[in-house]
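Have a look at the structure that comes next, please.
Removed from the display is one protein chain of the complex; every other protein chain stays in position.
Should a chain be cited, it is by its letter among A and B, assigned in written order, with residues numbered from 1 in that chain.
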Amino acid sequence: MSEPEVRPSRYGRVMTALLRATLRVDVAINRIVPSDYNPLYYTGGLANLFLLVLVLSGIFLFFYYEASLEGAFASVRYLTQTVPYGGLLRGVHRYAADAFLVAILLHLFRNWFTDRYLFSRDNPWISGMILLLFAGLIGFTGYQLVWDERGQVLTALFVRILRSLPGVGPAVADLFLGGPGVSDGTLVRVLFLHIGPASALYLLLWWHYLRLRHPKIWPPAAWVLFCVGLVFLLAGLIPVGAEAIPPAAPAARPTRFALDVFFLWPFWLLNWLPPAGVAVLGAVVFTAGLAIPYLGRRESPQALGVRHAGVAQVIDGNCTGCELCYYDCPYNAIIMVPSPRPGLTKAAANRTLLAVVVESRCVECGICIGACPFEALELPALLERDVLAQVAEAVRA
Amino acid sequence: MRGAYLAGIAALSAVAVAAAAGIVYGEATDRWYLGGSLVGVLLIAYAGIVLLLRKAGLIGPRKAER
Partner (left out) sequence: MSEPRIVGFVCDWSVDLRPLLDGGRLRDLPAVRIIRVPCSGFVRPAWLEEALNRGAAGVFVTGCPYGDCLNREGNFLMRDRIDQLQRRLQRRKIDPARVAMLAYGLHDGRAFVDAVRAFVERVGSLPAPAARPARPAVAQPAGAPEGEGT
């Protein structure tokens, strides 16, 4: 087979360079740790681990939080200073949130650069982008809940961004605030916007895992220990309450404070952009992210060669209903149905089940072809007889 | 090479024991951040021990990946 002469696009060349760089990082890491301990092979699992830490520490924090203008900061201060290990768990919650977003971004960039969104893998990509959006929203509302001066300013800036939305702006802002201005109801809504989407994350994760058999949702034990330990160490060494931001007050005029770059970057951009500009930028970035599986193609179909051999086809006459392809398909793209009629070969004549390929889930990998002992599956552009012809040619003296 | 790994495991185990003692001390004297940091140190030491055990060949790949 000759190499296709098509020259890749500039986007293709950039993405190929990023692919090679990503895999070079793997080579470096695999020199230090065994490859089944490489954290980059478990980026999704790392995110899931930090999410669990967040949920558990969050439940603890929730027990002490009071969602009212007067009581919010006082309850947080009580938790931090009086409750044993309260301040520590608050720190665990905050640092795990940053680690959560770092893990999500590693997961996003790795799966983007290594072409793991092709064909029917666009589905986990879309659900993943929505997960990222929810995670960002949850992190932002977390900073509001403290109701210190930073939370107060963030709320005011967020309302300004909401108001800049065309048409629905003021209505959405009032819905968020629970009225024309900040009130106790606002914090109740913010608390809901923090915990509701956090629970919804698990529902979105169900969607995210849906087409994958054996998703890697948990990292190896060594990394579980390391990540939880790191979060506790940071929480102990850099206590959260040490920022000493005063509580929110109606007359407060805060001017500058530290920003968590992972969750609060839209507000940092407000230093330079108008609120509508930040909204537009966010929408553009999110839409571009959603478009990656559809518009981004590192390699042309010709360059993909055997990797784009067509969705698997069941050869009805040969299928015996043995289910080996069903068990091996990594994407749950093969289902077994009651056989409507007997097969043609002797082995298939008495079958009760028939394999059916769900073409919308097939990524053209061919693992089912390797699994089938009865030659009942084929890739249209790489038939068994093509492979055997290559074998015969390879062995010819 | 194996000797170096086993020496590392012994060293990390000593660190872990010291951290455990420190956690108890932190709890006894109400120094929560000290106790919390040492919980972190303990878990990171455990992670190092698991890694060195793997590199020394005493534990193997996960069952799904054998």
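In this text, a contact is a pair of C-beta atoms (placed from the backbone, for glycine too) under 8 Å apart; a residue touches a chain by one contact, two chains touch by 3 or more.
Everything numeric in this text was worked out from a predicted model, so none of it was measured.
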Subject >> Of A:L212, A:L230 or A:I245, the one touching the omitted chain in the full complex >> reply: A:L212
**OP:** Based on the whole complex, identify which of A:V14, A:L175, A:L344 or A:V391 touches the chain you can't see.
**Re:** A:V391
Original post:
What residue numbers in chain A mark contact with the hidden partner chain?
Top reply: 1, 3, 19-20, 23-24, 26-27, 30, 35-36, 38, 41, 114-116, 212-214, 216, 305-309, 328, 330-331, 363-367, 369-373, 375, 379, 382, 384, 387-388, 390-397
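Quick note on the criterion: only the chains that are shown with their structure count from here on.
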Original post:
What is the distance in Å between the mean C-alpha positions of chain A and chain B?
Top reply: 30
Subject >> Touch list for chain A against partner chain B, complex >> reply: 33-34, 36-37, 84-88, 91-92, 214, 220-223, 225-226, 228-237, 239
Original post:
Where on chain B is chain A touching in the complex?
Top reply: 30, 32-47, 50-51, 54-55, 61-62, 64-65
